[in-house]
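See structure below.
One protein chain is absent from this view; the other protein chains keep their places.
Moving on, here comes chain A:
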Amino acid sequence: MSAAAMAFDGVTKQFGDFTAVDHLSFAVPEGTIFGFLGGNGAGKTTSLRMALDILTPTGGRIDVLGNPPSRESASDIGFLPEERGLYKKMSVLDTIVYFARLKRMEAGPAKQSAMALLERLELADWAKSPVEKLSKGMAQKVQVATALVNSPKLLMLDEPFSGLDPVNQKMLEDLIADAAKDGATVIFSTHVMQHAERLCDRLLMLARGKKAFDGTQDEARAALPARLELASRTAPDALPGVESAEAIGTAEDGWIKYDVRLNSGVTPEQLLEHCTTNGFGLRSFDVQTPSLHEVFIHFVGANEEIER
C-alpha cells in the first residue's frame, strides 16, 4: 500500500457527554477514491471537520498529507461542505478567485484556473454574473469549482451529491473520476450507496461514530454470505453449504427456480462444482452480486437512514 493521504488513529470526538466519533482508525491510500458511508449522525461531517482543523479531536491522532491537521495544508486541499452557500452579491468569477486566494494562490493563476474550470463546467458565460442570479444547480457547480480551483492533492467532499439533479450528479461523478485520474485523492461522504458503488475504490462504513467496515468493495461483498438463483428439479436445500433455499415462481416443465443463500465462507463456485460432480441437475445458475446497500445493512444494520 502506498503512503496514506489521510490517516486516523484512535480518533475520538466528544461534544459534552456525547461521543460523535469513537476510536476511529483508518487510512486513505494516496490516489484512491474513498467513500465515507454512514447514516445521518454517524460522524462523517465531524470526521471531515477534524481533518480540516475546524474541530479538534478529543483524543487520538490525525494525519493529513503527512502533517497534523492545519490551515497550512489548505493550499493542497479542496473542500466542499455538506451545506452549501455562497456570497450572493459576489460574481461567480470573484467567488472562485476569492477561495483560490484564501488557499494561497496568487491572483493571476487563481483567475486563470477559475476561468478554465468555468469553461469546463459550462459556466464561462456567467463568470461576471452575481451568484444570486444563478439557478440552484449552477450555484452548486460554482461551489464545486471553489473546491477544485487550487488543483488539490486531497479533495474532501461532504455529501457532494445531495441536492443535485441526476444530470449534475453525473457531471460531478465525472469530475471526481477525473480528479482521481489526475492523481488526486478523493474522500467523499455519502448516505447514498449508489454513488459509492460506482466510484469508490475503498470504503469506510460508520455506525454511530464507530467503524463498521474498512476495505475495498470486493472485500466488503465477500464478507456477505453468497446468494444465487438456480433452477433444478429437486429442492437444493439439502446440498452442502446451503443455508436456505426458497422456491420462486411456478414450475416450468418440472424445473423450479430457487433463491439460494449459502453459509458464510462458501462460494457459489464450490456449490456449482458439487452439483456437477454429483449429477445434481441444473438448468440455470445465476450468482447474485450483493448490492452495496445490502452490504451496508449487513455491517451497520437496517435502521440507519440511508438510501440505495
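Odds and ends about this structure:
Heads up, the rule we're going with is that a residue touches a chain if its C-beta (ideal position, glycine included) is under 8 Å from a C-beta of that chain, and two chains touch if they have at least 3 such contacts; residues count from 1.
Note that in this section contacts and distances are computed from a predicted model.
Within the choices "Ferredoxin-NADP reductase", "ABC-type lipoprotein export system, ATPase component", "Dihydroorotate dehydrogenase" or "ABC transporter permease", the name that UniProt assigns to the complex's undisplayed chain is "ABC transporter permease". From the options A:H23, A:R101 or A:H274, the residue with contact to the unseen chain in the full assembly is A:R101. Of the options A:L86, A:L271 or A:V300, the residue whose C-beta touches the omitted chain is A:L86.
Interface residues of chain A with the unshown chain, by the touch rule above, are 49, 52, 54-56, 71, 74, 77, 79-90, 98-99, 101-104, 143, 146.
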